[in-house]
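A protein chain is absent from this complex, but the other protein chains hold their places.
Which chain is which? They are A and B, in the order written, and residues in each are numbered from 1.
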Amino acid sequence: MEFEPVIGMEIHTELATKSKIFCGCSTTFGSPPNTQVCPVCLGMPGVLPVLNKKALEYTIRTAIALNCKISEITSFDRKNYYYPDLPKNYQISQNYACLGYDGWIEIPCGDQRKKVGINNVHLEEDAGKNYHPETPVGEEYSLVDLNRAGMPLIEIVSAPDMHSSPDALAYMTTLKNLLQYLEVSDCKMQEGHLRFEVNISVRPKGSDQLGTRVEIKNLNSMKTAIKCIEHEIERQSEILETGEKVLQETRLWDEPSGSTRAMRSKEVAQDYRYFPEPDLVKVLITTPWQEKIKSNLPELQEAKKKRFIKEHELPEYDANILTSSKPLADYFEKCVKIHPNAKGISNWIMTELMRELNNREMEPDECPITPGHLASLIKMIDQGTISGKIAKQVFPEMLDSGKLPEEIVREKGWLQISDEEEILKIVNQVLEENSDTVKTILAGKDKAIGFLVGQVMKISRGKANPGIVNRILRQKIKSMQP
Amino acid sequence: MKEHKITTKDVQHVALLSRLHLREQEIEDYTRILNDILEYFAKLNQLDTEDIAASSHSINMENVFREDRITRSLSVQDALSNAPESEENCFKVPRIIQDT
Partner (left out) sequence: MLQSAQDHPGYVKDQKLEPYELTTIQAIEKLQNRELSSMELTQSVLDRISRVEPKIQAFLTITGDQALKQAQEADKILALNENPPPLTGIPIAIKDNICTKGIRTTCASKILEKFIPPYNATVVNQLRNAGAIILGKTNMDEFAMGSSTENSGYKITRNPWDLERIPGGSSGGSAAAVAARAAPIALGSDTGGSIRAPASYCGVVGVKPTYGRVSRYGLVAYGSSLDQIGPIARNVMDAALLLEIIAGFDPRDSTSADMPVPPFTQLCRRDIRGFRIGVPEQYFTEGMDPEVESLIKEAMKQMENLGAEIIDISLPHTEYAIACYYICAMAEASSNLARYDGAHYGYRAENTDNIIDMYSHTRAQGFGAEVKRRIMLGTYTLSAGYYDAYYLKALKVRTLIKRDFEQTLKHVDIIATPVTPTAAFKIGEKTTDPLTMYLSDIFTISLNLAGMCGLSIPCGFTSSGLPVGLQIISDIFREEKIFQAAYMFETSTSHHKKKPSLESREAPNGV
């Protein structure tokens, strides 16, 4: 029997605000433990939350971009459960009146596009982090860092509209892209800005009944989410093949075994006892306010693409690729600002840079080659300081060392030879050593000039300026014409 | 609101949700006391509230915000000053049954 999966996802994204959602502590990543906490985010007795307006506006922005209906009145609710990284033992979230609902997003599906429904978009606070150091058996303990507690999070809950792991990947990628373009989150995976949860069930192909849903939590990367989805499809299909039933449960991804496993905790069913948060008041999102936010959206993908075509005079193909992600588009524009050769820069980004980023699974802003570095490299080519061919050798050096191209060229002695006298010397040498070929050229076989150029390049170890070599060689040969 | 009696099993479940360890005798006592009080609460059934809106707040207020500005955090010492146990500037707690 053939089975098809039904997949929904919940994505949590950390917002790029300066301060936390309910207090003024900084949101900077990577600070020493418990250095960005205050009585409010520590959940001390008597403290009260006050809502960060920017976090709210980012949520409205996101809901608008996801084509959601916006609740005229939105409010917060307490989600009650006990965990040491949740100091109040409740999370302030939204349940009864989420900010955005009934939206959708378009994702690529093969050659076409399809819509994935967005069930709701809501705002909530993040919990801190737990660490489990290695200890002898019987002496186990955990350490809690509350720097992250109180960070603002947007949760995006999709409808179960995905039916394959490519769908899921397209959904995650499209959403990540959108969030970056909206400038509500940097979506830096290494800083935990995006977290995924998958709800997946399997049913016989063509059936319209939903199978038993399994929930998988705490997936930290798209790669893991995809592996997990593929594993679950297989696991559930196998169970159904044998005629057994799939258990409705919450599972976790276990990287070492490459499979999911059931949660071990004592409590199987969580009763969150949601009730209205008495310490916060309702939010009225008026139509004029929504309009204002809509009209102040940052430049989104389509608009940027069009502008690249017009302003930077790039072909559509280039603009498409360069705007495929905001970090990449920003990288490109930073380069162009330093050295205004848009097409040249575009070529290098689309070929060399993107290849390396993909191979190393790196984001543009993590690349050791900064926009300044790349711009310098291309400037050096344009000024004739190095040849394009040499540049292709400099590039991996830059990647490995993070050094400036000028430094590398200097160290390796790769400066292009543009001195005409020096080139003439080598040309003469080549002409002398290859008199047969010269004869062939003089007899009319022009193509063999290429071979001679190659020889000059060989002797000069690629440093001779090919344009000049070509010119001088041709001149000399012409002068040898009878 | 149905007239339901709370059982000792209910009490045990609620005690778990509330993270309160109860002794046998306490479970018995709570079952009895909670039943009495819940019976009293059932008085509210006498009122028809079909078309009445719920008031989760006593005073009607809306749109209270703060600007996205960083304010001073506590020092690590102050943050941990009341911690029963701490290590490496973190709060130290007994083993969490690891689900992550």
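Observations on the structure shown:
Quick note on the criterion: contacts are C-beta pairs under 8 Å (C-beta built on N, C-alpha and C of every residue); 3 or more make two chains touch, one makes a residue touch a chain.
This is a predicted model, so every value here is computed, not measured.
For chain A, the list of residues touching the undisplayed chain reads 39, 42-51, 78, 80, 82, 84, 87-90, 138, 142, 144, 146, 266, 271, 273, 275, 278-281.
Contact between chain B and the unshown chain involves residues 1-2, 6, 10-11, 14-15, 17-22, 30, 33-34, 36-38, 40-41, 43-47, 49, 52-59, 61, 64, 66, 74, 78-79, 81-85, 91, 93-97.
The criterion applied here is as follows: only the chains that are shown with their structure count from here on.
Considering their complex, residues 17-19, 23-26, 32-39, 42, 50-56, 82-84, 130-132, 140-146, 218, 252, 263-267, 271, 273, 275-276, 278, 280-284 of chain A touch chain B.
The touching residues of chain B, counted against chain A in their complex, run 16-17, 19, 56-57, 61-74, 76, 79-80, 87-100.
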